[in-house]
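The complex is shown incomplete by one protein chain, all other protein chains being positioned as in the whole.
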Amino acid sequence: MERFLFLTLDGLSTGAVYAAFALALVLIWRAARLVNFAQGAMAVATAYVGYAVVAATGSYWLGLAAAVLAGLLLGALVERVLMRFVGHANPLGDVIVALGLVLLIQAVLGMVFGNEYRPAAAPFDTDGLTVGGITAISPYDLWVFAAVAVVVVLLALLFTRTPIGLRMRASAFAPEVSRLLGVDVNRMLTVGWALAAAVGALAGMLVIPTGLGLHPHAMDLVFVIAFTAAVVGGLDSPVGAVIGGLLVGLILSYVTGYLGPDTTPLAVLALLLAVLLVRPGGLFSGVRARQV
Amino acid sequence: MTQSPYATVDARPSPLRRLLPPPPGAAGPRGSTLLRHLVLAVLAGAAVVLLTNQLEPYRNLQVARVCAFLCVTAGFTILVGLNGQLSLGHGALMATGAYTVALVQRGLDGRDLRGQWSVPLSLLLAVAVTALLGLVIGLAAARLRGPYLAGVTLAVATLVPAVTTIFTGVFNGEQGLPFPVATPPAFLGAYFQPERWLAWIALLAALLTMLLMANLVRSRYGRSLRAVRDDEVAARLAGIHVARTQVLAFVVSAGCAGLGGGVYAVLTATVASGKFPLELSLFLLMAIVIGGLGSLAGAVWGALLLVALQDLPALLTEAFTLPGGLAQRLEGNLALAVFGLILIVVMLVAPGGLQDAVRKATARLGRRRPRPSR
Partner (left out) sequence: MHRIARRGLAAAASLALLVGAAACANDEKNAAGNVPGVTDTEIVIGTHQPLTGPAAPGYARISAATKAYFAHLNSKGGVNGRKITYKVMDDGYNPANTENVVRKLILDDKVFAILGGLGTPTHTNVLEFLEGQKVPDLFVASGSRSWNQPDTYPTTFGWQPDYTVEGKILATYVKQAFPGKKVCHFGQNDDFGRDSLLGVEKVLGPVAAKQTYTPTNQQVGPAIGALKAAGCEVIISATIPGFTALAMGQAFGQGLRAQWVVSNVGADYTTLSAQLGDKKAILEGMIGNYYLPMAGDSADPWIREYTKIHQRYNGTNPLDGNAIYGYSMAYTFVQALLAAGQDLTREKLVDAVEKGGFQGPGLTPFRYSADDHSGYSGVRLNRVQGGVQSYFGATYTTDDGDGEVREHTQPPVTPPADAVPAS
């Protein structure tokens, strides 16, 4: 029982960071109807900026702000300079451009900073607190939970309570109609990319201190897991992303703890199949558009 | 090859038109598509064989790797380009074929059953086993669309190291399995270059795959594939069994990936889980899209690209001699940056891929409008 509790807490705290990153994927899906395969590499790039600022100023919080700001800029830049010009003639054009961007970003980071692990400091203690004989959740984990919760609430408010959120949703779902109604669809796309990259940057700053350190490939695995989480939750739903992230975190923790570290990819596939064969659009999917 | 009518990407699909029988004359006089493809294949094969005779061992291995990848990309482009199903897990299917070949070869060798027949036999089994796996994945895939299918196949791609480690007794973990090398038959002479023999094996597999795929694309089934891609509802109305078509597409492309993976294993006489990482699956997808999605000529470009990607780092290392510190930063990284840039630029400049660009260029040169897509 103690082991189970321990694994549950461990799973929730790793799940929270996957949730944060899955949120970024959901944002871009809602804004542009595409999966941004470069999200991980972009987050690493902004984390390098963030930790450069941490090193220069000594303040984690300035570094975090710099990373998020860098995310906003990078997201807008990628949309304005690249994604806007990917034609619709090829259904996979955006996927390939994103993959090209991954290679480019990782290579440039390797050239500039070297292919080495760099320490990534955490703003809070990562040592677990002991409650009732179980040591698991650390102050840092609590900060991650809080940060993810704040992002979810802010996004929910943005999409439901503000005109710009409404316009973003409208231009993603019905670009032509939105254009007729006077919505600047192109600008909404830029805003969507910027927002998603900023959330991705925040997620990167949250994830990296829990792993091997800052490295051009630091987010590769996280991307795969977070993508799984987003798919399990349903790519349209921010709540789904959070639930999916926590669920995947828990499964990974239980499987690693009870069956060993090798079996996790099998467990992830099983989870995906179990969810998607029952609900092909994820746990929190909307109604299917048409069916014969 | 650039003029072949099946090598086209349709920018504007017209779902119902695709369901009609082809206009007379389009499929070649008297419908002898098979014969025409056969002639093309024999010509291409003879040309490559002639080429391999002039090449140094390492160049022959490069030819062989192009052929092995061509088996994979030819089937893969049909799944993604013609049938519209996305797979990020074809690297795992290649691994299935490769491991099948390794296990069969080792099994035969352990029982002292050796001979020139063992390679074709193990490749055949590789196709069968991988096609079976493709059937399983395809059954699940037929229910899924877009990113959800991508998510499941991505999870499949990450399975290879897990499975080989869990069943270490069979697959020998990440160290993998060596197996007896395919040696040239005695009648070719004692000094026959072994790499050339490997290139021939790979070439035969690639030609066979291309021949089968070219005929499949032109068949009634090929038209069903496209119909399902363009509009599932319309395809259903026209009496096409959508799910069955999709599953079959997965089985066919899995079989091709199994063959390619098997040949790839034969070239080096070893398999290991580390050869089939997630990146391989992503690179395969890049290759067929950059080559020209849905086009077999594009699959050739894709296979060339995959080999170029493997060889680029070595080329760049030799091309530049830089001072120590800078060289260390650029080594390896430069090749990846160049490849990333190429991907981005090609997609922005020629969204239809290289084959589409070549087709347009030759059409312009010939002062003709591009042949209308059928």
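Going by the order they are written in, the chains are A and B; count residues from 1 in each one.
Criterion: a contact is a pair of C-beta atoms (placed from the backbone, for glycine too) under 8 Å apart; a residue touches a chain by one contact, two chains touch by 3 or more.
Predicted model only: the values in this text are computed from it and were never measured.
Enquirer: Given the contact definition stated above, which residue among B:181, B:212 or B:243 touches the chain not shown here?
Expert: With B:181, B:212 or B:243 as choices, the missing chain is touched by B:181.
Enquirer: Of the residues in chain B, which ones touch the absent chain?
Expert: Given the touch definition above, chain B has residues 28-30, 32, 35-36, 39-40, 42-43, 45-47, 49-50, 53-54, 56-59, 61, 65, 158, 161, 165, 173-176, 178, 181, 188-189, 191-193, 195, 268-270, 272-277, 279-280, 310-311, 313-314, 317, 324-325, 328, 331-333, 335-336 touching the missing chain.
Enquirer: For chain A, which positions touch the chain that isn't shown here?
Expert: The missing chain touches chain A at positions 2-3, 6-7, 10, 14, 107, 110, 115-121, 126-128, 130, 135-136, 138, 210-213, 215, 217, 220-221, 252-253, 256-257, 260-262, 264.
Just so we're on the same page, only the chains that are shown with their structure count from here on.
Enquirer: Please compute the C-alpha centroid of chain A, do the same for chain B, then give the distance between them in whole Å.
Expert: Here chain A and chain B have centroids separated by 32 Å.
Enquirer: In the complex of these two chains, what residues of chain B are touching chain A?
Expert: Counting only chain B, the residues touching chain A are 9, 11, 80, 84, 86, 140, 143-145, 147-148, 150-152, 154-156, 158-159, 161-163, 165-166, 232-233, 236-237, 278, 282, 285-286, 289-290, 293, 329-330, 332-337, 339-344, 347-348, 351-353.
Enquirer: Would you pull the chain A residues touching chain B in the complex into a rising list?
Expert: Contact set of chain A toward chain B: 29, 35, 37, 82, 85-87, 89-93, 95-97, 99-108, 110-112, 114-115, 224, 227-228, 230-232, 235, 262-266, 268-269, 272-273, 276-277, 280-282, 290, 292.
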